[in-house]
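Heads up, one of the protein chains got dropped from this complex, but the rest are sitting where they should.
Moving on, here comes chain A:
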Amino acid sequence: MVTSMTRRQGRSAGLFLSPFLILFLIVTIVPLGYAAWLSLFTERSSGLGLGGARREFAGLGNYVKAATDSTFQDGFITIGAYVAVYVPVMIGCALAVALLLDSGLAVARRFTQTTLFIPHAVPGLIAALIWLYLYTPGLSPVTDWLGQGQGSAGVASTHPLLSVVNIGMWQWMGYNVVIFYAALQAIPREVIEAATMDGADRMQVALRIKAPLIRPAVTMAALFTIIGGIQLFNEPKILAQASTSITSAWTPNLYTQDAAFSRNDYGLAAAASLLIAGIAALLSFAVMRLTDRRSQP
């Protein structure tokens, strides 16, 4: 009796899970497996190459080639620098804005929130195109106004990292503000009242009470921002058109795109993307563990 119940339960659980499992298999596992398989091969020609290329088993050769390629490594340095600038600035600003909105000092709260959020509705690629225009000397009303001389290389050339961070900020700050604000709203008012009764001023309430209470939300946002950073692609891809500093393999993702679609080296591209995925997974795991431990009492 009991066993038949569990079997039936198991069957219905399988029934409910199957759409997910099938989709997961088709859109994640199969491409992943295909990439893993592709990464084991390389295409070799000989002589002048007139006979075309033939596929050869390379073993882990593509992984070694990617890992030891200084261009690929430089991509991670770029990402490191980007994350080091972007995450504190983004989280700090978003938190500050959310605390301001929550403080009762802000007027037109809803309007401000919506206005901040609107850029997030613009697709990343379009945002990058808009900023490309805004960064281009001679065309941009902004750079001329800022006194960037005409004929100069433009902001994307002189400050590639900051110009990419700026696009990210514009696009994602409102999103994080909404998350933080929602978390702040969920703080029981009694806690804040108690703090005020004890003589804490607004600043102290914000920094000592509210901010620590929404730490899980802040940590999650920071984590997603870091993982998003590893995937940096759209903004530099577009800005590269007008920037002399952003090269065709500026970030690891650009490197894989260049390897596959301009160098026709699909094996190398597959190996490099799996390396990126591995690093992203390791990083997420490490940050997760770290924050878990810290949030333990």
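The definition used in the following text is that a contact is a pair of C-beta atoms (placed from the backbone, for glycine too) under 8 Å apart; a residue touches a chain by one contact, two chains touch by 3 or more; residues count from 1.
Here is the rule we go by: contacts and distances are computed from a predicted model.
Matching "Insulinase family protein", "Carbohydrate ABC transporter substrate-binding protein (CUT1 family)", "Protein translocase subunit SecD" or "NADH:ubiquinone oxidoreductase" against the UniProt entry of the left-out chain gives the name "Carbohydrate ABC transporter substrate-binding protein (CUT1 family)". Among the residues A:F111, A:F261 or A:F285, only A:F261 touches the chain that is left out of the figure.
The omitted chain makes contact with just one of the residues A:R7, A:R44, A:R202 or A:R215: A:R44. Where chain A meets the missing chain, the touching residues are 15, 18, 22, 25-26, 30-31, 34, 38, 43-53, 55, 136-139, 151, 153, 157, 241-245, 247-249, 258, 261-266.
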